[in-house]
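A short worksheet on the structure shown next.
Removed: one protein chain of the complex. Kept in place: all other protein chains.
On to chain A.
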Amino acid sequence: MTANRLAESLLALSQQEELVDLPKDYLLSGSEDEGDNDGEREHQKLLEAISSLDGKNRRKLAERSEASLKVSEFNVSSEGSGEKLVLADLLEPVKTSSSLATVKKQLNRVKSKKTVELPLNKEEIERARTPLEQEIFNLLHKNKQPVADPLLTPVEKASLQAMSLEEAKMRRAELQRARALQSYYEAKARREKKIKSKKYHKVVKKGKAKKALKEFEQLRKVNPAAALEELEKIEKARMMERMSLKHQNSGKWAKSKAIMAKYDLEARQAMQEQLAKNKELTQKLQVASESEEEEGGTEEKVEELLVPDVVNEVQMNADGPNPWMLRSCTSDTKEAATQEDPEQLPEPEAHEVSESGGEDRPVAEEEILLREFEERRSLRKRSELSQDAEPAGSQETKDSSSQEVLSELRVLSQKLKENDQSRKQKASSEGTIPQVQREEPATEEEEPLLLQRPERVQTLEELEELGKEECFQNKELPRPVLEGQQSERTPNNRPDAPKEKKKKEQMIDLQNLLTTQSPSVKSLAVPTIEELEDEEERNQRQMIKEAFAGDDVIRDFLKEKREAVEASKPKDVDLTLPGWGEWGGVGLKPSAKKRRRFLIKAPEGPPRKDKNLPNVIINEKRNIHTAAHQVRVLPYPFTHHWQFERTIQTPIGSTWNTQRAFQKLTTPKVVTKPGHIINPIKAEDVGYRSSSRSDLSVIQRNPKRITTRHKKQLKKSSVD
């Protein structure tokens, strides 16, 4: 969490810096523009001079484009003519003698010719004639080696210019200190991370949260703009939480607890706590962000049409206080508090202003870093001047407030992050800006120092990744929420990528289904709308907006449907025994081959009834209550259930039939007369030959009811 926070804050800082950086660029371009303007003016002048050559008044009066303080005849201004007043001009005779002109020319020509000097002049050298020479020049150019002056390379020159020996020392000390601090910090973090006490971590976390909250409260009072940013960060954290499966009872711990939860009250509570936490973390903050409002533009239009009758209904229907109403009220006040102009307020910290630079311009970033160092150096110098030169080391300790340490850390980590990118881009960006060239050696010095330790790479990578994630999020923000959600989903279940596509199609279909413009009804009697005051109306509209702010009905429905489909799918059976025939233990998974071999795939069930109906979820569960009333055994002559179903499809009840038909359908097969005696069925009636024994038993039981036939049989048997 701490690393995460840190990264977030760093990112936020870098963004600020970017903002600050912009005006400087403008300044640079401005100076260039001025130069252009001057050239143009001169050209104009020249043209004018030429045009006025034939006239008597060769020298035009200097035009005064700007108002000067003293305008008098004594004030000679050379502005406008573009030439300096030269003494020779004044001394010259007014009329030049034509005879000397040729001589002058010759003299001039001689003057202009220069004697050959050795070693050859730079320009002459640069005119490389042979291909070999050209190659050599190229090489030299590339490596920044001096072509003409071998005393100092430009790099050396730059370094000389950049700092003196003392400065270099101080700089090194600074760097060392920064590195040491970073390592201390890392060591501390590692140590703290290693602590196994859960309680400790809990306490630390709680403390941090409290502190953050307090700071936030303060910030809100002091600096609403920053507070807003902070809020955004919180929102980001919420998004992260929503994206991740943290606190959703899905982790290893939660699973183990879930097993215990049945018997253990504490475990149950712990699980519930976790869920509550998830809820708390994913709870939406009530500040309506602009992007959301824009997004819901179309919906808003519809909602704007909403006539307050709906609201009336709601009010009438609800007996108790309306929760929406309450919410809207509170959010209104909050918004009022937060919606002060963030732009007008000054930047929170001065030194943060100086830090500037974006991620996309790593070179500039370094430059800025150096500038910062310079600034600090100058600051130190000033303090030296005032405080009679104290040793540098003590000074450093003096101004190392905790904030600075933090900021330095930030800067450092940022630079580390940038280094890789800058190296890649260096080849192309080299030599474009002289300033950069000048300062490059310094950065090059730092690089190896900072990248020496191999262990740090891990943390670096992590940091970078975090940064990237942040960027990713930032980019996604303006996009519609729906898409963002999808992109978040895809990495989670990569194997179902094609399915996702299908879903997409479905969703589009569903969208169409719900959003198609339907013709509105022309009604003669338009329902009367109670006139409302503007404020009330606005409030209600706001309320409705609030009510639908987080609602994406379609997405929710699709999610629900997906879950239902997943739940109804037959599950595969995994029979792999971990550790059987190979190494086992914690963190070791059985090999993919084994898993594949022992995975019993469940047969695909019949297609769902709602497969092609995007807006419907049909429950596919078997209704056991109705099944209890259904026929479950096929009667005799039927071999297929369809055949039997045909015979029972016509209802026979009097509800569905005419009286006659009902009577006919329900006539019994055998009709007996009332009062007629019906003897019980006997084996002989059916056609079976009965054994004498059974007969005897029958007789013994009810000897009175022996029929004549029986008697005959009995006689027979006795004879036999």
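Throughout what follows, contacts are C-beta pairs under 8 Å (C-beta built on N, C-alpha and C of every residue); 3 or more make two chains touch, one makes a residue touch a chain; residues count from 1.
Simple rule for what comes next: contacts and distances are computed from a predicted model.
A single chain of the complex does not appear, and UniProt lists its protein name as "WD repeat-containing protein 46", one of "Rhotekin", "WD repeat-containing protein 46", "AP-1 complex subunit gamma" or "Dynein light chain". Between the chain not shown and the residues A:131, A:581, A:603 or A:637, the one that touches is A:637. Of the listed residues A:155, A:204, A:281 or A:554, the one in contact with the hidden chain in the full complex is A:554. Touching residues on chain A toward the chain that is not drawn are 299, 302, 305-307, 309-310, 312-313, 316-317, 319, 510, 513-529, 548, 551, 553-554, 556-557, 560, 609-610, 613, 615-619, 621-623, 625-634, 637-651, 654-661, 664-665.
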